[in-house]
Structures are given as C-alpha cells and as structure tokens.
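Missing here is one protein chain; the remaining ones are kept as they sit in the complex.
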Amino acid sequence: MSVVGEQLQPTIFELSRPGRGGGKIPHPPAGALDRIPASARRATPPALPEIAEPEVVRHYVNLSTLNYAVDTGFYPLGSCTMKYNPKLNEWAARLPGFAALHPLAPDAAAQGTLQLLWELEAMLAEISGMTAVTLQPAAGAQGELTGILMVRAYHASRGDLERTEVLVPDSSHGTNPATASMAGFKTITIPSAPDGGVDLDAFRAALGPRTAAIMITNPSTLGLFEARIGELLEATHAVGALAYMDGANLNAILGRFRPGEAGFDVMHINTHKTFSTPHGGGGPGAGPVGVRDALEPFLPGPRVIREADGSFRLERSGERPTSIGRVRSFFGSTGVLVRAYAYLRSHGGTGLREVSDDAVLAANYLKALVGQAYQVPFDRPCMHEFVASAADLKHRTGVRTLDVAKRLIDKGYHPPTIYFPLTVEEAMLIEPTETESLETLDGFAAALIEIAREAETDPELVTSAPHDAPVRRLDEASAARQPNLRWRGMTGSEMPCPD
Amino acid sequence: MPYGPHAAGDRARMLEVVGVDSVDRLFDDIPEALRSGPLRLDPPEPELELSARLQALAGRNLTDLAGFLGAGAYRHWTPAAVDQMLLRSEWYTAYTPYQPEVSQGTLQSIYEYQSLLAELTAMDVVSASHYDGGAATAEAALMTSRATGRKRVLVSRGVHPHYRGTLATYAAGAGLTVEDIPLVAQGPSAGTTDFAALERLLADGIPVAGVVAANPNVLGLLEDMPRVGELAHGAGALFVHVIEPVSLAVLATPGETGADIACGEGQPLGIPLQYGGPYLGIVACRNALVRQIPGRLVGLTRDLDGKRAFVMTMRAREQDIRREKAASNICTNQALLALAAGIYLTAIGPHGLRDVAALGAARASELEAALAAAGAPRIHDGPYLNEFVVRVPDAPRVHARLLELGVLAGIPTADLLPGEPALDDGLLVCATEVTTPAEISRFASALAAELTMAAGLTGGAA
Partner (left out) sequence: MVPVDLRYTKEHEWVRLDGDEAVVGITAFAADQLGDVVFVELPAVGRALAQHATFGVVESVKAVSDLFTPLGGEVVAINDALAGQPELVNSDPYAGGWMLRLKVADAAQVDGLLDAAAYEQLTSEG
C-alpha cells in the first residue's frame, strides 16, 4: 500500500519553455522605468521559469501528493502535537478583513484585529497562569530567545550582572541550549535521574549566584510530568534565578497545571502545536510568551493596549523604555494568531481540559498496547506522549529504530520522532494527540507489533524499508558533502524569451 | 470538545486497557498543591456562532480604503492559483520534512524556492526561510560577525526601523555593537546613506564585521549599493544588501552590487498583508559563507536506486544536533510561505514579475504628479521605484484627517523615523500594480482640499 503519491515531478525549471505563461498583469506603459538610472538596474533578467497555469497547477498538486500529512493519515510525531487542524481556522484567517489589513494601518482601521489579539493575550494568560503575554515571537524558538533576553534584562535592571549561566536538562530540545547561547549565556547541562526526571542533587549542585535561569520542559521530552517541580522551582528562586518553562508539551496539561501559578516566571507556547495552527510543512508557527509580574516591564513591543473607552491601540515606539525592544518587524504572525483564537474559542475552558484528558488517555492507551512488543522505559503513567525503545529488538535482530520507522511508512503511518530524546537508546517518541480514534490507535499499535515480528522472521524486509514510498532511503552523506542547494539548469533554450 | 473522535464507550475501553478507573489518575504526578482549578474562559462556542463572531471582528477592520501604505509590507495582486494550491492540506498539515521518503513534496518545493530566490537575487545559496525581514536582517548581521570574528556592525538608517530594532535586540544577546550610519540631510543625495559618515566610521580604528544597507531604502530611495560594498570591503567588512524581492525584477541584484549576504522580506511575493505576518524572511549568501548561513537547507541527492530526490542537508549545523554551539536557535521556519512565494513566482513568470515592478513604478509616477499638483511635492531629489516621501505641512494631522475621508495616506515619516528633522513634515506613500487611477485622484483631491483649507485657516489667523 502506498500512502502517498508515486509520481516524482520534474522541477519547475525543467518544465519551463520560453514564451509560455504570462498574461496575468496588464502591460505597463512604455517608458515606465525610464526614470530609473541605468546604473541602478539589473543587467540580466532573472532566469525564472516560464510555465502556463495548467502546468503550474498540475506541478504543485502532484508535488503535494508526495507528502504525508495529518489530513492523509496518523502522524504520531512525538513533541510535535500533530493534531487535526480545523478548517474553520483556515477560513477565518482568509477573511478579507483580517488578510488584507496592512500592518501599519492606523489603530482606528484595525480595531477588529486589535480586539482579537487583546482577547487572545488574556486567554493565553489564563491558560498559562501568567500575568501578561506577548504575541510577537514568530515561533517557539524565537519565544525562547525573547524569554531569555527578558531574564537577562531583569537581572541587569537589578545590577545583578554576574549571572552568566543557564541550566538545561540533558533531555531538553536543542533549541534551549541554542537559545541560551544566542542570549549570551553559558549552558550548564543537568543529567536526568533514573526515573526520567531532573536529577535534583545535580541540579542543586549546579545552581548558584551565577545562575540566571533554568529552562525546563514540563512535561519533559520523555512524556513525564516533572514530579519534583515544586522543589526545582523553590531551589531556583532561592538562589535568585528565574524559571523558564518550554511549553512545547502544553497539550498534556491544559486546565490541570498552570505554570505561572505553580511558580514559573516565563514560558512560551507553540500555537502550531497545542492550538492547532497548522505546521505548514515546517512553519509558520507562533511562539507567544507569558510572564509573571517581575518580567512584564521587559516584554517586547509593541503591546496591544485597551483604552478606558474600550478602544484598542498599539503601543508606540519608545513608549515603554524598559522593553527589550523588537524581536521582529510589525506586530507578529497575526494570521497564525487568528487561527489560535478560533481554536481557543471553539474549545472554551472545558473543551481545553478535555483536549488534555483525551490526549493523555490516548497516549497511555497506546503505550499499553505498544508495550507488548517494545520496551517502555518508564513504568508510570505518561502524559500526552511516551518513549518506547527498540534497544532489545536491535540486540536480538539487528533491526534498529530507524528501520522500524521506515517500515511504518509501508504500513501507512508516519513514523514517530526517533532518536530523541538522546537519553534513551533507540528511542521512539510517540504522541498520538486527542483527535485520533480508537480504531486508528489500534491499527497503529498492530502495525508496530507486526514490525517487531517481521524483525524476527525477515529482518531484511524491515532494514530495506520503505518499499512503498515514492523514493527509497536517500544518500544523505553525499548531499551534505557536495551540497547541491539550487537548480542551475536554466541556460540556453530554457532561458526566458526576451520581452 | 469540537474535534474529538470518541464514540460512547471508547474512553471506558481505553481506561480499562490502561488499568485505571478515571482519567484523573493519569495526572497523579502533578503535585497536589500545584494543580490548577478550572480555566476561567468562556464556554465552547459552536462553529455556527464562532464563524459569525470572527466575521464580525474581521468586519471591524477597515480594509477597503484607498491605501497608500508601504514601508516594508506591500499590497499586491496574487494569482488565484496561489491560494488554491496552498489550500491543499497535504501542504499545510504536514510537519517539517524529517522523513524524506514521505515528504518529497515539501522538500522539492523548498529546493525550488531556494533556486528561484537564488535566480532573483543572483546569489549562490538561499536558506529554506526565516521568520521575517527583521529576523533575517538580524541573522545576516550575526553571520558577518561569525565569519569575520569581529563584533561591530554598521547599519544605515535607510534600513527599515523595525529591522534595525530587531537587530538591536538580537545584538544585545550576541554581544555585538550596532551603530547607525546616518542619512544625508540635504542636497541631491538627501535621504540616502551618508557615505562620508560611513567612511569615518570604518576608519575609526575599531574593526567592523558588516555594513548593512537597503535598496530601495525605507524612504523608497535607490542607494548606490556598489559604493557601500566597496567601502565595506575596503575595511575588511562584509556587505549585507537588504532587498525587496519584487524590485529585483528590475533593480541591480545583490549579486551585482557585490553583496556577501542578501536578506529581506518576502511578503510581496504572493503573501497577504494580514497585519504583519506570517511573512517570509529571506537570507542568501555567497558560496564562501554557506557554513555560516543559519536555518534549514534542502539539497538534491539520490535514493538507493539512483532516483533523484531531495533532503534536508548540512543538518549538523542546526540546533537539534549542535545544541549550544549552533549558529542560531531557529527550528520552525516559514516553509508554507516559501511555498507561496515559489508558486507566486512560477505562476506570474519572469515577464509578469517585471510588469508588476514596472506597473508599480508607473502608478507611482502618476501618484507623484497628482500629489505635487495637490500641493505636496516630493521631499527628495534622488531616484525611487514605487515609494517616496512628500512634504505635507502638519503631516500627522493631515494623515488623521484623510483617514476620516477614507484615504490611508501613507505613513507619517515623523512616526516611522523619529529624530530626522528633515522628515518631520513627510508622508511616505507607495503605489503598486493594484493602485488605481481612481484611488490616486481620491487621495489627491482630498489632500488638495485639506491643504487649501489649512492654508485658508492659517491665512485667516494672520
């Protein structure tokens, strides 16, 4: 069974023939560019392809069928929360009133969007237990940078300039240590304890007057709630450091745990995970950041302000001198935020709690089934995702997690996240989400169990998978050694015809 | 829950398999003292009511005015095929293409985007995308520091103030010093980068990593970019050319101006304005700097059978592998917007793109003449493409007054670039291929009436 289309496509450059396409834009008046000095002009026209619209459409439709997607099948990619993307949200973001609004439109012309953003900030503050929220960051990683730069500004504002270190558990996403570096901090890696949580003794030993912040993903990337979170937060604050929560796994704890209320000082939220603004094949996302009182003065600008008369406006440049400044142009990824707003309103407070309940139930159910054939390293309830390991299978049969993942493709499923977190051998991080039916979960578990059986009886079948995908495994080494990052074939007869 | 899949009895069956009597048991790891009460949010809203609410909010925005706003975000016409293709959910509901065997659609589309932008900019390497023009400019400046080992960057005040602001924020974390290069205040070069000041900054003894300038600059003026490049290179610094992609159909490319790095905002390539994002950050560079470019890259390779295929490559530069030593923390990028730009460029074609740029220039000429006749001449003498500044006494007040008359009269330059006395009475206005003669005359006649009235009031007072 092939789960995606089979027809590989020529590139758009190969489809190009001089003289095809065009006719969409009225011809400009002759001499329209005469006032541009010759020295400022481009010498040769860009070698862009010339293709008629029917072929353009066929190209992109056929290419799209080579993708596996949430709308084509089960996508249990751990830490990515690949839940269903409601179509209402796509429709809403395209309403002309939202889509055609210029980012520098005067506040009076943007009241609908400003109200939506203001309400969204309030909803996210309630969900996160934080005092205030910025919607500016374009993605989770930019949210992290925003948060850690605020931490830096906070310490600096107190004359506390010796704090140069950020503590990060070894199971964290790579963005955490990369963020600490970008913000000018040194990363101190904290090992995990055998139960999967942060090693409290090692953590306490690393904390000190040089600690600016800790960055904790909770639930952790092992899919476990950090049961010692109270102790971690208390120890952090006792040395004058701040606590950052990576909200990548927020889908497990909606209405169950509010990080700000529990003592975290700052967190980001991935709207493209928890609130189902789609992933878009790698982006766009949005990474709103919530903070408690102490960090509020440092939020990036502009913020949305509600005036006494009920109207809304954007903060003006320089209005709040304590701000860390801008982290991007204009207000933010508003089109993504419209989708998040629609998602939150459609669920409401009770629906969001059900989201987490069902996500956690689905993960525990799947864990029970998958545990029949694979190791499940932590014997306690998981949150919205769990780690399975093919380490035993590998030692017995030579079949690795990578092979299991590729064989899942043949069986019609997207593989889970593999070899992450780094702390578990032959890891598979599996996150089913709350929008998958019982039949889908049963089918996926059966496929994984069948692959384990195939590994015993016919390992070659598994190690050579996938067999039913548009391409087989790729030569990634050559791709990296001699990178070919752009098409260079547009020469001679394929060059655009002159005007 | 509106999108839940469960039938009656499904949850009970799942709980039985898990071996607990209630879903609450699964949350026992949360310390009791730290558990939260119910969320104080409105109840769930059925789709019928929610769609009406969303329509009402969208309707409160005023988007059908005669609009002359630019300054980094531009109203353009987009072929209908672009959004029709983007609505295929195989694109927007897929994740980052970590499993290349089932992601060839996304991977090839990004490779094609990289190739199209390489053609447009005449640069060697284009990254798979960044967040927006601001973050792209900040990342480009950080690249110059990594490549040269120097810690000081010079940025023209002709670079969009939001990009400069973003760069300042990123620089604070990275320990870089960022200094402004002023604009010429008067004379034939007024409004463009002050080269004498740039030469002084480059010669003051503190080594410079990169020099950043934009063409067209934020006032719409064309800059002598090769000159910026010569001065930068003469001091051993790298040259960063901030682009506007549609203009590159006709204006000198970063490849031609000697730029080492190009960056900018891809929104004009088929991406809706949507109040600031999601947009498309463009970063491009010469081959020599490929190891310094942050973010994802897609390359062409072969599969085991020798079939051509695409894959994310040079991955070991990225945060998930290199962690604290990565050049950037970027993970999620703007893949869907890169796809939009790719479809836009393919659908509109090379001649179409040139026509978009030329038609915008023609409409801008008409706008310039109409506003001059209404009493608002250009402030600057230098050439522009489709955006320029006009002198309007008491510009912020006139701007607000015209909004009441249904005209978005550009942007007061006093707001956009505070601290430039020469621009206190300016409005930055823009025309593109969608600007109509009717809109231009509406703007011009409203402005003329307003200026006449203001002159009359002034005269009466005197």
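Letters A and B name the chains as they come in the text, with residue numbers starting at 1 for each one.
The rule we apply is simple: a residue touches a chain if its C-beta (ideal position, glycine included) is under 8 Å from a C-beta of that chain, and two chains touch if they have at least 3 such contacts.
Since the structure is predicted, the reported quantities are computational estimates derived from the model, not experimental observations.
Novice: Considering the complete complex, identify which of B:A56, B:A203, B:A316 or B:A455 is in touch with the unshown chain.
Specialist: In the full complex, the listed residue that touches the missing chain is B:A316.
Novice: Among A:R58, A:H237, A:H467 or A:R481, which one is in touch with the chain left out?
Specialist: Spelled out, the listed residue whose C-beta touches the missing chain is A:R481.
Novice: Touching residues of chain A against the unshown chain: what are they?
Specialist: 419, 476-477, 480-481
Novice: By the contact definition given up top, give the residues of chain B that touch the hidden chain.
Specialist: Considering the whole complex, chain B reaches the absent chain at 291, 314-317, 321-322, 325.
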